[in-house]
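In this view, the complex is presented without one of its protein chains, the others remaining in place.
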Amino acid sequence: MKGMTLIVKKTTQLIAGIIFMYGIYVIVHGHLTPGGGFAGGVVIAGSFILITLAFGGDFLKLIKEEAGTTIVESLATILVILIAVSGFIFGTKIFFNNFLPKGIAGHLVSAGVLPLYNIFVGTEVAASIFIIFLSLIIFKEESKE
Amino acid sequence: MIAYIMCFILFLTGLYGVITRRNLVKIAVSLSIMEISTFLFFALLGYIDGGVAPIVDPSDPAKVYVDPLPQALVLTAIVIGLATTSMLMAVIIRLYRKYGTFDIREIKNLRG
Partner (left out) sequence: MNQLIPLFVVIPLAAAFLIMIIGRFVEEFNKYFTSIVLMFLAFMSFYFLFNTGENMFVYKVGGWEPVNNIPIGIYMVLDGFSVIVVCIINLVGFLSAIYSISYIKRYTSPNYYYALFCLMIGGMNGVVLSGDLFNIFVFLEISVISSYALVAFGVESNELEASFKYQILGGLASFLILFGIGFIYWKTKTLNIADIKSAFSNGYNKTTYLFIQILMLSGFGLKAAIIPFHAWLPDAHSSAPSPISAMLSGIFIKAVGIYVLIRLFFNMFAITEGMAILITVLGTVSMVIGVFLAIGQWDIKRLLAYHSISQMGYVVMSVGIGMILLSKGVKPEIASLAIAGGIFHLINHAAFKGLLFLNAGAIEYTTGTRNLREMGGLAKNMPVTSATSFIASMSISGVPPFNGFFSKLIIIIAAIMAGFYLLAALAVVVSIITLASFMKFQRYAFYNKPDNSKSQNIKEVPFPMMFSMVTMSIICILLSLLVVPAIRDTILTPAINVLADPLKYSTTVLIQ
């Protein structure tokens, strides 16, 4: 697909990094402020989609991107299930247990295993929304040739 | 009370769209509007008079918090609605490639 004009490309280069950092902020502070894994993941996917729309890309490059993103998404989901199952192994035999030490309320490093869940779920949601977007574009490119 | 009536109006709009529209994309968008009316109804259920948003601030604890359980349910249901809508859109663009039209009255291969 073709990219857009020069003004859009320069503006996107300035802004996409700021949106990405805002998404990471929403994910990591999920246990202190509203947001968490889902909402932050959607914001990160938004920054990737912005770059793809502004710069365009030909067919082979998009297929390579989709292969890599699928591996990232599946790996993140397996890590979420692994953290949930590790409640079996360490400590008591309970699934989804919160077994890391809980710190002082209101600090960034606290609440046991919850920030780890937020990070991996956020990665997975971002990867899957980017894959939805890429699949629709690849279908359009494939039928044009 | 006004908020509950707004829920009902959204639901009726979505239902009217699913039943009477002919374009495939408009049917899919009307289904999404119907689900949004349910989310609004859920979020209104947890309201308690005089409550504040359910975020604990250790230095200034409030007396009454709004019920946080329906908010968590709505967050999950929004993500499920996203998955349903994207699945519908993928099928719709492949249908356009096969039949050449978006009109639902033309797509009737399976009958009887």
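When the chains are written out, they are named A and B in that same order, and each has its own residue count from 1.
Everything below uses one rule, namely that a residue touches a chain if its C-beta (ideal position, glycine included) is under 8 Å from a C-beta of that chain, and two chains touch if they have at least 3 such contacts.
Note that the structure is predicted; figures quoted are calculated from it, not measured.
Colleague: Of A:Ile81, A:Leu116 or A:Leu136, which one is in contact with the hidden chain?
Modeller: A:Ile81
Colleague: At which residues does chain B meet the chain that is not included here?
Modeller: 18, 24, 27, 31, 34-35, 38, 41-42, 45, 69-70, 73, 76-77, 80, 83-84, 87-88, 91-92, 94-95, 98-99, 107-110, 112
Colleague: Which residues does chain A use to touch the chain missing from this display?
Modeller: Against the missing chain, chain A presents residues 67, 70-71, 74-75, 77-78, 81, 84-85, 88, 92-98.
Note that only the chains that are shown with their structure count from here on.
Colleague: Taking the complex as given, what residues does chain B use to touch chain A?
Modeller: 53, 55-58, 75, 78-79, 86, 89-90, 93-94, 97
Colleague: Show which residues of chain A lie in contact with chain B when the two form their complex.
Modeller: 32-34, 36, 38, 105-106, 125, 132, 135-136, 139-140, 143
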